[in-house]
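Yeah, one chain of the complex is gone here, protein chain that is, but the others are all in their spots.
For reference, chains read A and B in written order, and residue numbers begin at 1 within each chain.
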Amino acid sequence: MMTEANLPADMLEPVADVGGIAQPLLQVKGLTKHFPVRGGLFSPQKTVRAVDNLSFAVMKGETVGIVGESGCGKSTTARLLMHLMPRDGGDIVYDGMQVGRSLSLRELRRGMQMVFQDSYASLNPRLTIEESIAFGPKVHGMADGAARTLARELLGKVGLRPETFANRYPHEISGGQRQRVNIARALALSPRLVILDEAVSALDKSVEAQVLNLLADLKREFGLTYLFISHDLNVVRYISDRVLVMYLGEVVELGPVDAVWDAPAHPYTRALLAAMPSSVPDRRTEVPPISGDPPNPIDPPSGCRFHTRCPFAEPVCANDTPKLGDLDTMGHQAACYMAVPGSGHSRAPAKARGDDAA
Amino acid sequence: MSAMLDSALQAAPATKARGYWATVARRIVGDKVSMACAIILVLIFASALLAPWLGLADPYQGSMIRRLRHIGTPGYPLGTDELGRDMLARLIYGGRLSLIVGILPVIFAFAIGTSLGLVAGYVGGRINTAIMRTVDVFYAFPSVLLAIAISGALGAGITNSIVSLTIVFVPQITRVAESVTTGVRNMDFVEAARASGAGPITIMRVHMLGNVLGAIFVYATGLISVSMILAAGLSFLGLGTKPPEPEWGLMLNTLRTAIYVNPWVAALPGAMIFAVSICFNLLSDGMRSAMDIRN
Partner (left out) sequence: MFAYIARRIVYVIPIVICVALVCFLLVHITPGDPLVAVLPADASQELAAQLRSAYGFDRPLPVQFGLWLWRALHGDLGSSIATGRPVLTEVMRAVGNTVMLAVAAAMIGFTFGLLFGLIAGYFRDTWVDKVATSVAIAGVSLPHYWLGMVLVIIFSVQLNWLPAVGAGPGGSGAWAWDWEHLRYLVLPAITTSVIPMGIITRTVRALTGDILSQDFVEALRAKGLRETAVFRHVVKNAAPTALAVMGLQLGYMLGGSILIETVFSWPGSGLLLNSAIFQRDLPLLQGTILVLALFFVLLNLLVDIAQAAIDPRIKRS
């Protein structure tokens, strides 16, 4: 599918593939972001642990979904990966290269682009659509005329007629069209990784489906890798190869999307899936849905962060923090004592057997 | 629904898009009140500028035998002042100094305050704290008091008036510029521009200025109204220019004693200040609503 002829003749050269197919495009190790919160006049300063010791990898050409309730640190993760805010700890490795060492920040931003949730706020109201798309390539040294030609070409690629749309302003087009423009803007820098932060969440269902199909087409045409952040489990299942479930800044479960859907190992994942409107009546409410709001991230519970809302919580869950453990050989992992043999939880599988993970 | 709209727009013929500023300009021109104010202001400015070529009487030449003539006296359409000088000539010539002292401080404050506010809003952090806390100190003074205190300390004179009024307006414009900049800076499109690898100067130029300047400009236009009143007020107190120079505030001062003899001539310079002040106020209001893209 991906031939030279498909690409516009004068796109920016993508950041070169150095590691080959076996090397993850993105490796995240121990990513941490704490926000200081102003205490009262006499009370000590507190911190929100928005993202806490997050680790995962994205292979070349795959789509990884990140799901979780609002406020669990999904969007912070996206901004940290884009280096839009400084992180407090952890490594972000792009195709084996670290920013500041073998990769400059400018190069990283060419290799990794982002589409935001709010299609209107993410376009400058004073610039035409063509100017907005052409801005990035110009920053990276492309001449104005060439950048505008590229912008028009990309408009066509995202399904908008350049003659109609190039000179329009963001407020003159619909939300779905704006989000197409934002996708074109991200593609204008020839990225290999695109982070989609709730990119379809604000759209009508019918428009959402169109944009999702467009994303799938573009992925094939440009050989892209997606990191797809959403609270909508149906959408994540549709588009993702693997999925990562976040709760209060931590990964609680991760694995191939079908494995996670068919055999969710973490009670939080099970609760999320149970709360999802399902078309199959038999699959509804197997597990009691989670009660209450997420705990205050300023003061997260000790041990497993989910134990305050978990129907299976036992003393061990409050005392120690479970680590991500393998459930099978396909990369399905969960951070729950019920999945760790011999953890001390009454529902944990017996040691050395480990065939009864769910 | 939206899908239909999508295809409908796809099919629409290519239209000539109007730029944002073209739309704003068209809306201002369409607003009767704004246009009336603009025309009055242009007339006042033009007559002040062209005063020597309008065939007016000498604004400095007085005569003891024709003091305080009434409005409508033949040869003196607006009467004469306490030293027998032609009021029409003095009012028109008076516009020169009055407008300069009223408008220059706002222009200076616009330049300084916008720069400070942009830096404070865009850079944030300690620089923001330093600039905005300094601004807070000046906000602890009522503006009239601050202007008079600085003018009073520096002494009478046009330059000192302009300096003191500039100092009064810089904190106000800085505060507006900072809050607008902070608002725009937190918008996703600025994040997106950063994410595309652009440096702060490029982002400031391409993405910030166009979204920030309009609001600050409207605010500054409204300030001209205050500035005209304050500048003339300083002259009225004797802190501005010195006699026999024609200037509206000073004329109001020297004519004060004449209110028992010829009251309406004495009130004329104030009417000029009022006219300029209200026109700038209405124009500022008109621009604000023209720039509000939602309606």
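Just so we're on the same page, a residue touches a chain if its C-beta (ideal position, glycine included) is under 8 Å from a C-beta of that chain, and two chains touch if they have at least 3 such contacts.
These numbers come from a predicted model, not from an experiment.
K.L.:
Which listed residue (B:Ala57, B:Ile71, B:Ala267 or B:Met291) would be found touching the missing chain in the intact complex?
P.N.:
B:Ala267
K.L.:
Need a quick check: the contact residues on chain B for the chain that isn't drawn.
P.N.:
Here the touching residues of chain B are 133, 136-138, 140-145, 148-150, 152-155, 225, 228-229, 232-233, 236-239, 252, 256, 259-260, 263-264, 266-267, 269-271, 273-274, 277-278, 281-282, 285.
Convention: only the chains that are shown with their structure count from here on.
K.L.:
Express in whole angstrom the distance between the two chain centres, defined as the mean CA positions of chain A and chain B.
P.N.:
Using C-alpha averages as centres, the distance is 50 Å.
K.L.:
Which residues of chain B touch chain A once you look at their complex with the stated criterion?
P.N.:
The touching residues are 1-3, 5-6, 9-10, 12-17, 19-20, 187-189, 191-198, 202, 206-207, 210-211, 293.
K.L.:
Which residues of chain A touch chain B in the complex?
P.N.:
Going by the criterion above, the answer is residues 79, 82, 84, 105-106, 109-110, 113-114, 116-118, 121-128, 132, 135-136, 139-140, 160-161, 163-165, 167-169, 171-177, 182, 185, 189, 203-204, 206-207, 210.
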